[in-house]
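Here is the structure we will look at.
Only one protein chain is missing from this complex, and each of the others stays in its spot.
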Amino acid sequence: MNILYFAWLRERIGIGEEAVSPPDTIQTVNQLMDWLSQRSAGHAAAFADRKLIRAAIDQIHSNHSLPITGAKEIAFFPPVTGGLA
Amino acid sequence: MNILYFAWLRERIGIGEEAVSPPDTIQTVNQLMDWLSQRSAGHAAAFADRKLIRAAIDQIHSNHSLPITGAKEIAFFPPVTGGLA
Amino acid sequence: MTPDIRVQREDFDQGHELSKFSARNPLSGAICSFTGQMRDFQGHDRATGKIITAMELDHYPGMAERQLQDLTREAQQRWPLDDICIVHRFGVLKPTEAIVFVATASAHRGDAFAACEFLMDWLKTKAPFWKKETGPGGTQWVEAKESDESRAERWQSRS
Partner (left out) sequence: MTPDIRVQREDFDQGHELSKFSARNPLSGAICSFTGQMRDFQGHDRATGKIITAMELDHYPGMAERQLQDLTREAQQRWPLDDICIVHRFGVLKPTEAIVFVATASAHRGDAFAACEFLMDWLKTKAPFWKKETGPGGTQWVEAKESDESRAERWQSRS
């Protein structure tokens, strides 16, 4: 499973992408964030405040409670701020 | 006093502009239309249905009941249809 | 900035107008534009089904410019705008040519959108232009649409 980080999440974690193989007990986006938080102090800091984090499963905006079963790419990022004005 | 006609009013009357000197008893736009209607069959036809006619006194949209005292230029035309789409 | 208002017989390029407009407003984050263009009817009008081969716009010189000026002042009182551009054609219009172009510049997109739509809606009911269509049955003056009156009126109750 490929994990992507954008904006300040990438900066706090120090990488933009990593391949991981979480155990079968990790079934939702929330559980995945718990599990990823243990990988480093940067991960823990990045995932500290879940309200600030949005997730996409295979490039589709997803709630934190959704299952990640079968997902190939999961991305974490802050609320988007594109456009202008 | 200069009178201007646009769109189908000009076509029915046959001219786009004429200088007239209505008597002092002609005090409103409505009275002016009554008075102008007597000038020719074309005028009468053009002013037959007042609901279809809009007026401007010195280039400002005006009600038919407004006074024309002191006006230099009075224009008659159908509801506007500029722009597109 | 003083609005850029032009009433002209000559065709113009809406893209060129938009480039000029944005260049003269480097401090505005939001630019909205609307163009009413002469459809390439290819025989008949999509909206009405009528066959149209030519179109001509009559206008009231002097009052047209003045009304557009008044409308821009009204828009500037309602929304915080940096600039406005209006170009309106008259005379003979060929298929695909632009008829009217309205652009607004503001710090915020909501204001740019609202003002641009307001200007188009009011222009349609206040600016002294009259359209004449030519088809196989001859030439006819286009009648004003009730829907245009009601689109303009909804701005009366708002803001």
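The first chain written gets the first letter, and so on, giving A, B and C; residue counts start at 1 in each chain.
The rule we apply is simple: a residue touches a chain if its C-beta (ideal position, glycine included) is under 8 Å from a C-beta of that chain, and two chains touch if they have at least 3 such contacts.
It should be emphasised that the depicted structure is a prediction, and the values quoted were computed from it without experimental measurement.
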Omitted-chain contact residue, chosen from C:C32, C:L71 or C:A127: C:C32
Residues in chain A touching the chain absent from view: 4, 6-8, 10, 56, 59, 61, 75, 77-85
Touching residues (missing chain, whole complex) on chain C: 13-20, 22-23, 26-40, 42, 46-47, 95-96, 98, 107-110, 112-113, 116-117, 120, 151
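Rule of thumb we're sticking to: only the chains that are shown with their structure count from here on.
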Distance from the mean Cα position of chain C to that of chain B, given in whole angstrom: 25
Length of the line joining the C-alpha centres of chain A and chain B, rounded to whole Å: 71
Residues of chain A whose C-beta touches two or more other chains: none
Residue list for chain C, restricted to those that touch at least two other chains: none
